[in-house]
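Of the protein chains in this complex, all but one are displayed in their positions.
Now for chain A:
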Amino acid sequence: MEFEVNKSIFLQIADIMLSMIIRKQWKEDERIPSVRDLAVELEVNPNTVMRAYTHLQESEIIYNKRGVGYFVEKNGCAKAKGLKKAEFLTQDLPQIFDKMDVLDMSIDEIVELFNNRKS
């Protein structure tokens, strides 16, 4: 598994988990892989994976059943999308806007591309 340069590994692991939940590969109220199993799959330190689990637990996207494992919260998918959306709005979009400024592009050009994207 190759990780990006700019984001710490534990946040990138959290991203992988969020995308599994958003794509419904990990379903609500179902058990997700153990910290160790995910660490082995991603070839990273289990303590780092644990930080990602703690992060998503604090965001109430997954929960821990003592002695059983971690599960996706009932409305985990919606919350995961909310988290990714906030990140998109606060991090990705400003970067795109900056680039548009540099390239002298107006929002109208983008709107047109957006409206025509499937036709």
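As a convention for this text, a residue touches a chain if its C-beta (ideal position, glycine included) is under 8 Å from a C-beta of that chain, and two chains touch if they have at least 3 such contacts; residues count from 1.
The rule is short, and it goes like this: contacts and distances are computed from a predicted model.
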Could you tell me which of "ABC transporter ATP-binding protein", "Transport permease protein", "Electron transfer flavoprotein beta subunit" or "Glutamyl-tRNA(Gln) amidotransferase subunit A" is the UniProt name of the chain missing from the displayed complex?
"ABC transporter ATP-binding protein"
Touching the missing chain, which residues of chain A?
1, 3-12, 36, 39-48, 51
